[in-house]
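With one protein chain held back, the other chains of the complex are shown just where they sit.
What follows is chain A.
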C-alpha cells in the first residue's frame, strides 16, 4: 500500500551517503549531564583530597560513574577511561 503496485520506489542511482550531523550545534543542544558530572567529579575529588573528607571522595566516584554512563559515544573510549581513572583518588 505504501509503494506503487507497478513500480519499485527504490532508486539505486539516488543513493546518498550518511553524513553525521554537524557537531557545532549538537554539543550545545545535547544533554549536558556528562559534562556537569565530569566537572562535579573533579571538584569533589579535589575537595576530598585536600580536605581529607571521605564522603567527598565517594561522591566523586559516583559522579564519574554517572558521567561515564551518560556519555556520548563520539568521545574516545580511551579518553573516558583516563578521565575515569584520574577522578578516582
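Points worth noting:
The rule is short, and it goes like this: a residue touches a chain if its C-beta (ideal position, glycine included) is under 8 Å from a C-beta of that chain, and two chains touch if they have at least 3 such contacts; residues count from 1.
Keep this in mind: contacts and distances are computed from a predicted model.
The complex includes a chain that is not drawn, and of the options "Aldehyde dehydrogenase", "Armadillo repeat-containing protein 7", "PAT complex subunit CCDC47" or "Guanine nucleotide-binding protein subunit beta-5" the UniProt name matching it is "PAT complex subunit CCDC47".
Contact with the chain that does not appear here is found for just one residue of A:19, A:52 or A:78, A:19.
On the side of chain A, touch with the chain left out of the figure occurs at residues 1-3, 9-12, 14-20, 25, 29, 54-55, 58, 61-62, 65-66, 69-74.
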